[in-house]
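One structure is given below, represented as structure tokens, and several questions about it will come after.
A single protein chain has been removed from this complex, and every other one stays in its place.
Order as written gives the chain letters A, B and C; numbering starts at 1 within each chain.
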Amino acid sequence: MNGLSPRTIWYMERITPTLVQASGVRQVIYEGDTPYQHAQVIETDPFGKMLVLDDKTQSSEADEWAYHEALVQPVMTAHPNPRRVMVAGGGEGATIREALRHGAVEEVVMVDLDAAVVDLCKAHLPNHHQGAFDDPRVTLLHEDALAYLEKRETPFDVIIIDVPDPLEGGPAYLLYTVEFYELVRARLAPGGLMVAQSGPTGPTNVDEVFTAIARTMAKVFDHASPSQVNVPSFGMMWGFIACGGADAPNVAAMTEADVDARLRERGVSSLRFYDGEAHRGMFGMPKYVREAVAAETRVITRGTPLYAI
Amino acid sequence: MNGLSPRTIWYMERITPTLVQASGVRQVIYEGDTPYQHAQVIETDPFGKMLVLDDKTQSSEADEWAYHEALVQPVMTAHPNPRRVMVAGGGEGATIREALRHGAVEEVVMVDLDAAVVDLCKAHLPNHHQGAFDDPRVTLLHEDALAYLEKRETPFDVIIIDVPDPLEGGPAYLLYTVEFYELVRARLAPGGLMVAQSGPTGPTNVDEVFTAIARTMAKVFDHASPSQVNVPSFGMMWGFIACGGADAPNVAAMTEADVDARLRERGVSSLRFYDGEAHRGMFGMPKYVREAVAAETRVITRGTPLYAI
Amino acid sequence: MNGLSPRTIWYMERITPTLVQASGVRQVIYEGDTPYQHAQVIETDPFGKMLVLDDKTQSSEADEWAYHEALVQPVMTAHPNPRRVMVAGGGEGATIREALRHGAVEEVVMVDLDAAVVDLCKAHLPNHHQGAFDDPRVTLLHEDALAYLEKRETPFDVIIIDVPDPLEGGPAYLLYTVEFYELVRARLAPGGLMVAQSGPTGPTNVDEVFTAIARTMAKVFDHASPSQVNVPSFGMMWGFIACGGADAPNVAAMTEADVDARLRERGVSSLRFYDGEAHRGMFGMPKYVREAVAAETRVITRGTPLYAI
Partner (left out) sequence: MNGLSPRTIWYMERITPTLVQASGVRQVIYEGDTPYQHAQVIETDPFGKMLVLDDKTQSSEADEWAYHEALVQPVMTAHPNPRRVMVAGGGEGATIREALRHGAVEEVVMVDLDAAVVDLCKAHLPNHHQGAFDDPRVTLLHEDALAYLEKRETPFDVIIIDVPDPLEGGPAYLLYTVEFYELVRARLAPGGLMVAQSGPTGPTNVDEVFTAIARTMAKVFDHASPSQVNVPSFGMMWGFIACGGADAPNVAAMTEADVDARLRERGVSSLRFYDGEAHRGMFGMPKYVREAVAAETRVITRGTPLYAI
């Protein structure tokens, strides 16, 4: 009836104290507290169904495919034979969905601390997980990723860190430290690769956490290759860093033809964001990002943790 | 006094009817109507000083350098000897600033219809133009870019279209038609290049105008190469399309090394966004963008114009 | 976790195109379309549970008692023996709740067009209706109040018009016309009284609809007494007009002592807003309201209806 105001209910995400992204809400599917965080599943006009944890958008139907393909596909594609994969976090089930596309995969261990969030995603975000939780190759564990890795014996070929931002008091900040990356490196098989979602890379916020994470990883790994993808529901560019030892493939160095050939060989054909050209785009970082990484001096440790805004 | 609300004055940009980006305002420097559009110069916390025309952000101090380098540098760098350059629009003076970095440039004709907007920018956006209007190579004209091109005799090496989105009733929609691009092509010297800001390229909005512009240009030019850059103050990815005839360099095909070598030769050293690797990133388009362009059937003409939301 | 933003979900009510009241949302209990209007039941931090129809707040737990007592109690109290009462609209059940407090009442006919809204209120707003729908004196009908009144034979002692604002295309605008008030008058028993919610009475909006309704009623009734009450969830003052023939009590003329005596006689003791002093306050209208009513020339008819913003 009221053409002027197409919505009365809005989701207001405070990107910074003076930058807010507001989206018209179709429905609030769930809002409540888990043992670890405040969780919401909402459906908005611009982004479809969204998972929001501690007031921060984690992913949306409108662009989760770009985020999750950009996070997962480069390392999975670069690795010549990714049989064992670990996913830390990734509650929506879309991270394991992407890993499972590669036929070599025999085992995916998903370690997400918060069972309640995973249950929410299973129930309400079918377009995210697309049944991936039912794949017999998947083992789903609800424990601390760090504790799990400490006791894990069989090494992984690929480890994907898809945990929430390092919020003060939140469940994830210890997974952004040099100590954690050393543990990850120790649990990688020869030639193994790690990738982590690593925070925003925009001109105004690349130095919030991304540069410090990049520098911290560079202390531990021989290769640490930044990439980025636009995630409209985050209101910004989002960065990933793919890492490996000297014996591992250099993810950033794959050519467009390499990527397309390998995807074709493996029959990975239904991607929406990622292919050889997109790979080139993701790893072609703007000059200011590289300069900011080069100028960064912070190394994140348990004793000197880093918190996102 | 009130830590909860760091600002009481906010700039609310309606990206779509149900997506709003809100920024805390430091000062409203100017707001008024020119003969052609509603103009605002405001200073916000997240983005510094911004030019806003007809309620749409045109550029901000925080990221205009990424936008303007990404718009201008690829074609200027790809052209072996860009002596004569035309800029349509570009009221802030940052587009000509970027063109003027190349020593080969002898003449830059900037044709911006709206003298009032240019005067605002000269007065209030010094960090944008950085004195470019005073360069003796610049001729500033306030007339319709289409009318100017019709009568121009000496051809241009590079033509840069940096006009506002094709809003219905706005001043620019005729500059997004096949007829206009044919006129541009006719005014290019042999080997000449055109580039145009071409609208958003995000997963949710690439098919608003970008794909139609791409298809329209492909009707007129032999090469039409899409690229994109993140512009946080727009709240999204922004696309450009660089075009040329069969005799012109293929901008997208320049390698990282080509770009860096040419910038070095020309002494273009103070860029913040653009270099060889960034070039690779800009022109490595996501799969969904290329698929959307391939699926597009609209060709924009004077008789069937296209309007942005 | 995020002390800066106590809510991410907000209810934004557009009071006017440039005045918005935003309330933090605890839960969206219902949102959907009935055959007649868009309906929402939401719970907000400042106002508790609210009914919203066509994007307009109808009532909230935080202040519905002030609204409904102010609407109903003056006419019920002024009438010496209110046996038969009609309520048009009043879907929340709070209007009949107020009427039922008076022991003389034998019959309350509630005519609310929209069964779906009444069902929502029965299910989700128990603090509003407080069981009033179960009172054996109540007959609930879902039909047009105008059509009902046309065929009703037994006259009413009190008729209470509590329908939504006269929105263009909405279900209620014909219930704000001289023709409707004439029908109401014809269905009142000797000494009968009518009251209608009549729109805002603030300095900036008293002349939107209130003054026109007042003038229209004054064409039909001998007494037409304006009153007002603050309704914070509406973001403004709200007006009522109580009307009667020459044989009816003058509601506005009741003294503080008259009101208190009658409430005491009838054992109406659990009110929160209304008593003799509040009656004095409600009917003591500011000078600007009376001047605006006096200056009003619009008489609302079926042929020249009035629409709220």
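In the analysis below, contacts are C-beta pairs under 8 Å (C-beta built on N, C-alpha and C of every residue); 3 or more make two chains touch, one makes a residue touch a chain.
What you see is a predicted model; the values in this text were computed from it and never measured.
The chain not shown here is in contact, across the full complex, with B, C.
Hidden from this view is one chain, which touches subunit C at 6-7, 10, 15-24, 44-47, 62-63, 65-66, 202-204, 229-230, 232, 235-237, 256, 271-275, 277-288, 290.
Remark: the residues of subunit B touching the chain excluded from display are 1-2, 4-5, 7-14, 17, 25, 27-28, 31, 37-38, 40, 42, 52, 54-55, 167, 169-170.
Going forward, only the chains that are shown with their structure count from here on.
The two copies, subunit A and subunit B, are related by a rotation of 180°, based on C-alpha atoms and rounded to the nearest 5.
The geometric centre of subunit A is 32 Å away from that of subunit B, both derived from CA atoms.
Centre-to-centre separation of subunit B and subunit C, using mean CA positions: 55 Å. Among the residues of subunit B, none is found touching two or more other chains.
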